[in-house]
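As you look at this complex, bear in mind that one protein chain is not there, while each of the others sits in place.
Moving on to chain A:
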Amino acid sequence: MTVQAIRKATVGQNGVGAFILQCKRLDFHYCDWAGSSKGMNSFLRHSLSKFAAANPQIEITVSPRPRKHPVIVGHYINGREKAICVRNLQKEQILQKAELLRDASGEKLKRVTKPVKSINESVRGVWSPYHGGGIHV
């Protein structure tokens, strides 16, 4: 007698019931000395606390990375990560980059031509020539 697995009745889809943000962690790396980190340092001083308070779902870490350009790294639920180099950017531009990482899904960028993606079965079923009334010619 074979062991039968229990069939799943439904598939979980993020956003249908609860919604979980795909970005789980943002790492901010800065350098104290280098001039390319100037905007990053002022972002860390002035804007980061507000950004973190506005996005409580995201874990935020700040760590130095001496002699290197400043970087924001986003870690996603699907295991991927995205890194953006923010050298020589102003505070406001860095905030935009942080929001880009927050809104991203973590997937690799793909060219999509169809606007709707569905895993549901067709509601009206497949057309069959043998059913229905038919047309008398």
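The definition used in the following text is that a contact is a pair of C-beta atoms (placed from the backbone, for glycine too) under 8 Å apart; a residue touches a chain by one contact, two chains touch by 3 or more; residues count from 1.
Just so we're on the same page, contacts and distances are computed from a predicted model.
A.B. asks: There's a gap in the complex where one chain should be. From "uracil phosphoribosyltransferase", "Large ribosomal subunit protein bL21m", "Glutamyl-tRNA(Gln) amidotransferase subunit A, mitochondrial" or "Chromatin accessibility complex protein 1", what does UniProt name that chain?
C.D. replies: Per the UniProt record, that chain is "Large ribosomal subunit protein bL21m".
A.B. asks: Going by the contact rule already stated, which one of A:G35, A:G79 or A:G125 would touch the omitted chain in the full complex?
C.D. replies: A:G125
A.B. asks: Residue by residue, what part of chain A touches the chain that was omitted?
C.D. replies: 13-22, 50-51, 53-57, 92, 95-96, 99-100, 102-105, 107, 109-112, 115-121, 123-125
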